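Here it is: the structure, laid out below.
Yeah, one chain of the complex is gone here, protein chain that is, but the others are all in their spots.
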Amino acid sequence: MNEYYPTDSLKSPRYSGIPTFMRLPVEDDPSKIDVAIVGIPFDSGVTYRPGARMAPRDIRVQSALIRPYNPVLKVDPFKLHRVADFGDIVANPFSIEDALQAIHRAISELLHSGVTPVIVGGDHTITLPTLRAMHEVYGPVAVVHFDAHLDTWDSYFGSRYTHGTWFRRAVDEGLVMTDRSYQIGLRGQVYSEEDFDFSLRNGFRMVTIEELKENRGAKGLVEQFQALGDTRVYVSFDIDCIDPAFAPGTGTPQIGGMDSFEAVQLIRGLKGLDIVGVDMVEVSPSYDSGGITSLLAANLLYEFLCVLPAKK
Amino acid sequence: MNEYYPTDSLKSPRYSGIPTFMRLPVEDDPSKIDVAIVGIPFDSGVTYRPGARMAPRDIRVQSALIRPYNPVLKVDPFKLHRVADFGDIVANPFSIEDALQAIHRAISELLHSGVTPVIVGGDHTITLPTLRAMHEVYGPVAVVHFDAHLDTWDSYFGSRYTHGTWFRRAVDEGLVMTDRSYQIGLRGQVYSEEDFDFSLRNGFRMVTIEELKENRGAKGLVEQFQALGDTRVYVSFDIDCIDPAFAPGTGTPQIGGMDSFEAVQLIRGLKGLDIVGVDMVEVSPSYDSGGITSLLAANLLYEFLCVLPAKK
Amino acid sequence: MNEYYPTDSLKSPRYSGIPTFMRLPVEDDPSKIDVAIVGIPFDSGVTYRPGARMAPRDIRVQSALIRPYNPVLKVDPFKLHRVADFGDIVANPFSIEDALQAIHRAISELLHSGVTPVIVGGDHTITLPTLRAMHEVYGPVAVVHFDAHLDTWDSYFGSRYTHGTWFRRAVDEGLVMTDRSYQIGLRGQVYSEEDFDFSLRNGFRMVTIEELKENRGAKGLVEQFQALGDTRVYVSFDIDCIDPAFAPGTGTPQIGGMDSFEAVQLIRGLKGLDIVGVDMVEVSPSYDSGGITSLLAANLLYEFLCVLPAKK
Amino acid sequence: MNEYYPTDSLKSPRYSGIPTFMRLPVEDDPSKIDVAIVGIPFDSGVTYRPGARMAPRDIRVQSALIRPYNPVLKVDPFKLHRVADFGDIVANPFSIEDALQAIHRAISELLHSGVTPVIVGGDHTITLPTLRAMHEVYGPVAVVHFDAHLDTWDSYFGSRYTHGTWFRRAVDEGLVMTDRSYQIGLRGQVYSEEDFDFSLRNGFRMVTIEELKENRGAKGLVEQFQALGDTRVYVSFDIDCIDPAFAPGTGTPQIGGMDSFEAVQLIRGLKGLDIVGVDMVEVSPSYDSGGITSLLAANLLYEFLCVLPAKK
Amino acid sequence: MNEYYPTDSLKSPRYSGIPTFMRLPVEDDPSKIDVAIVGIPFDSGVTYRPGARMAPRDIRVQSALIRPYNPVLKVDPFKLHRVADFGDIVANPFSIEDALQAIHRAISELLHSGVTPVIVGGDHTITLPTLRAMHEVYGPVAVVHFDAHLDTWDSYFGSRYTHGTWFRRAVDEGLVMTDRSYQIGLRGQVYSEEDFDFSLRNGFRMVTIEELKENRGAKGLVEQFQALGDTRVYVSFDIDCIDPAFAPGTGTPQIGGMDSFEAVQLIRGLKGLDIVGVDMVEVSPSYDSGGITSLLAANLLYEFLCVLPAKK
Partner (left out) sequence: MNEYYPTDSLKSPRYSGIPTFMRLPVEDDPSKIDVAIVGIPFDSGVTYRPGARMAPRDIRVQSALIRPYNPVLKVDPFKLHRVADFGDIVANPFSIEDALQAIHRAISELLHSGVTPVIVGGDHTITLPTLRAMHEVYGPVAVVHFDAHLDTWDSYFGSRYTHGTWFRRAVDEGLVMTDRSYQIGLRGQVYSEEDFDFSLRNGFRMVTIEELKENRGAKGLVEQFQALGDTRVYVSFDIDCIDPAFAPGTGTPQIGGMDSFEAVQLIRGLKGLDIVGVDMVEVSPSYDSGGITSLLAANLLYEFLCVLPAKK
């Protein structure tokens, strides 16, 4: 067993000890690890209810329940990779620009060290600097974007860098292989039919909740994922793609979403792809109820660890 | 764009401003609008947990998240109709009779002005005076009644006007086209097999949750709806038809209900019918969790706006 | 109507009166009843979040909403059996051994009086002494075990009697007809592939959530249940087999579980079997949200009453 | 020790057993007891937030923490009196008039049996029928009325029987020795200076929070209480006389109130008076936080038991 | 009675109607009113827990309980002044600079119309642009600053405009009559003794909680207030000057604070001063419990209305 392994719960109860992600060791030297679970407590890009800055802390707490072995995928990700809690990236709450730069820099550093970042936001704005770092190292990547919302507005209150505009920025900056990218879980009202233009024009594969709930549901979608072959894939998971009954703790909840079982199936369906990074965003603990959203996020992060390709 | 349009969220953030339904203008002159969203804060008809009187206020608050365009139905209801927040009907909490009369009078006035009422209860008692007003203008109407419960008791504690007896009263008063009416989402215990006699005798189409979850589910039901043709239809939606996981904020919760996605599909399935009025009842905010029930109610009300027939 | 019947809610409102299980009479003389709903407020066997000791009290409160007649199964269990609130078994919180003995003794006494126990835990540890009492009277029984977890660890912190080890103990003590037993709702991480060895070696039928959500779902499983014929069956229902959205109030929640509708179908599918006892465990009210978990537990207990075989 | 004594917590843990008031036996035969703790789950008289109907149930639950001996007053009230949980009075939620009659009847019966009622409301409306019963047996009584509000409006929405008008009704009906009565804890806004006319005209001793917090505070007031000598005194305690920080669970909270310590001192200061009945009203559990209001109410009820005169 | 008067609660229940501040009419023409209650939903200046942007909405809801007449000060502020709900100032959440300008502009406009602003924040950053507007019209003003914290840091994360630096900015910009200003309720840890240098150098009268709880408490302070004579006074009230038991809904709570009674006394003690504006900041509803913080804020705002000088 490698030294980066969750504290043994048969020796130290799950409720004890300093709360790190999944009870993993803390490690700030990227050269020693394969996968960094890293928090980005930042929510200055939200348009409605703030609070996502508190998510890394709360997800650390709730992740104490994660055990190591995935019996469906038949993998122990903590044996497959050296995974550690890499701490949080300091992102200036008073300057989105500064914050974007700091995040870009920190994720770049991880990538240059060969570490796969598993990011715990924070609001969805943080995906933009992460994709910039991805592009710096890999060129454009396919994005699998789970979300109730498109996030392709041009600006909001004059700001071009928010949780509702990051995806347009990423495309405009050439960071995304648009024709190999997905938007999954779309639902709810928009401003007008034109809201879809950007996604249509760029050839995103848009998967609405109606499609997802249809006949073959998650299964059909998983088959399509596999067609991505060895394309480099970045996965951005906005917790609001899931229904508020399962994930009440989020800033812009949207009714009629997928359930937690469907979310797990979809993530597992990414197995085999060349995933170069992952984020889990928009968890907002002050709107959560009994920690169920943070617990769900922690479990989905674990599922992501299980489908990350092993470092050679 | 007509002048009755939600405040532009790209100019004034959703969390700001006086909370009206869906950030619509307030209008108390019925001659200026097509559809009135009107609150009826009344809960003196409940048999278990009170609190539905607080629903209009809370649904106003949560409805701030509603955007205008429905991409599935491809309609912007605020362009289709002139919709406004019509305020609340004053209903005497100490006299059910007075309250019924005041509600009847207020809804009548709307109908006589050619306005379609979209009502935010309040407990289910309020549907009776609403149907009286409907009858006054239209004669008997078909009722599509979403509910976990039958609401066909004869009386409760000697009272013939409660949230559990309104439907029997409405039938007895000749307000309902019983053979063209539905009761959807029925489940949970009753007092005895006889509880169904009234509905059976009157020829209601009773749709239990078991039927709804069966093979063709919502789809099969939607096809039946369409057979209503140009019958005038009133839709009464008791939030407890939905499972407590999705709608905990209600007075007599019943486990094993439909989910929010199913509810949306069913409402959308009413499109094309001659809907003359709608109500959303039994939301009880003090039992809600993080506002998810009120948010759900607000979204379902929006879906109703999308399926209302346009005024010619 | 027998004298053990819930208080009439048309005469005394549901929110009034001393909160007994389902508003039933209290009876401590086993000779007078057929079925005893009995609380075991004990949680000294938990490994993570305590609080299940508060469940009997809270489920009593929430059970006030239960009405008597089940229109799907077409049965009024309070007419079929003489059911009463048998109070709580006193279980020493400071000594698991003492508590196990007290529970064993109390359940034995019920069984010897011909009473079927419907047990409201408490943590899952309590199932072990209950099975000991069952064995004493009936010999080995088939166990239908609803749970997210296997509960077959050998020990935890040196203790062999906990909520995660009770099932192994029961098998080792010869209390279980292992090849006729089920574990239903399994999901989430384990420690390693070896965690399944015990269940595999003993021939349990393990039903994962993936299997349950597949094609024929609950229906397929129900058909298998019926093959149990006249085997004596004990049903142990850990509320965490259900998703945290529906049952947040539990000590070791696991995402991706069944919903409340599926749970009801599975319990109803046990009808016709020779059920000799039932427990509902791991409800932890201080983590609940608006009482929905306790309300769910109360309803599932009611469904169990409906499928218990009538005493001749 | 008499047989009406709380269950021994050293033998049966406080969290176990059917929740009766203070873990006392249930007794519905008034001839066997001296003091009846009786619930009146009724809240149809409220003008703002309903929910007080749930108070008797919740106070029963929270009262499990009460131990028997009061070391400050040096009394064990359960040895001094035979005290029991007398259950709840059934009060029709749909007819205030019916409810008032039922309450009057039930309290009369207790008084005629020589039992002192310790009443757990319900909203403040219930004090009127209680005073009618008092008058029937004792003639006018002095009322010590703890409340943030005067409750002397003439009517509300045309109703003369509400939680804001009961005290005027009681005076108009001649039930109160007005010149020997107190209103304690008054604060917050009123409609106009004239609101005080009724109290002034009737000679109530009005004690505002400002007076209470002044120099001699509770002590000064207690000395005045003692001047009541052997006048028959009824004490009506509206929990909103206490600050919302200590008692958030109430229907019309008013900031700037007394704290729990002050409340205890004031109740203890009633010792020696000829108290003929007591009520604790306006606890509204759905607005409570962690049960602290119901716990406070349970403790104050206990303090009342300690100052009731012993039956000879 | 003037036309800007709260909706009559004896005609329309308090829980009904669109929630405006204190049930007042909405008015956006400053020329028609004397006092504007105006929201500033802005929290981009916070350093810890965000959420104060939701305060105006929530305080509107909770303020429904306010009645018109203050029996201690013997004033009905709604008769004394024409007071209205002026709506919310739109403040860009993505640019503190933009937001400061918009707030400055809006408050200036009110002042130039002779309207006294009563501001409902928002985080404490909003006081800076308000003081800029004050200065523009009145020159420097005395500031009575209620707060647990000094708010005199120079910068935070490189930003000079935050909720912890606004007061230093205001002084540096010459907006404050420093030797006639107060900081009241100071407590809790700071970074070092030097934190007080700015306040000391500028001659603020610092009143710690220890001083406030001493012998003459609020009374002594009120006498000092009166020495301000006809100096123009701006009052900024950070809700965290009050203890978290009374005001849990705030972003940087500090234990050991004043209680709500003391806060009321202090505000009443400002009567007679030439108050030119008031703000109530740092209420953060998502951390509130049962609305008690917003209710407290609403009541304190009412008390401020009562001590505002009447327009001649």
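Every chain is named by a letter (A, B, C, D and E) in the order it is written, and numbering of its residues begins at 1.
Note that in this section contacts are C-beta pairs under 8 Å (C-beta built on N, C-alpha and C of every residue); 3 or more make two chains touch, one makes a residue touch a chain.
Only a predicted model underlies this, so the values are computations on that prediction, with no experimental measurement involved.
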* Of E:Ile107, E:Ala170 or E:Ala245, the one touching the omitted chain in the full complex -> E:Ala245
* Residue numbers in chain A that touch the chain omitted from display -> 11-13, 15-20, 26, 39, 41, 53-54, 56-57, 60-61, 85, 87-88, 90, 93
* **Residue numbers in chain C that touch the chain omitted from display** => 43-47, 49-51, 53-54, 92-96, 98, 156-159, 161-162, 286-287
* To do: Spell out the interface residues on chain D facing the chain that's missing from view.
  => 9-10, 13-15, 65-72, 74, 76, 243, 245-246, 259-261, 263-264, 289-290, 292, 295-296, 299-300, 302
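In this section, only the chains that are shown with their structure count from here on.
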* Quick one: which of D-E, C-D or B-E reuses the A-B interface, over half of the residue-numbered contact pairs in common? -> D-E
* Structure fact -> The larger set of C-beta contacts, choosing between B-C and B-E, lies at B-C
* Centre-to-centre distance between chain E and chain C (centres being mean Cα positions), rounded to whole Å -> 55
* Which positions in chain A touch two or more other chains at once? -> 47, 49, 156-157, 243, 245, 259, 287, 289
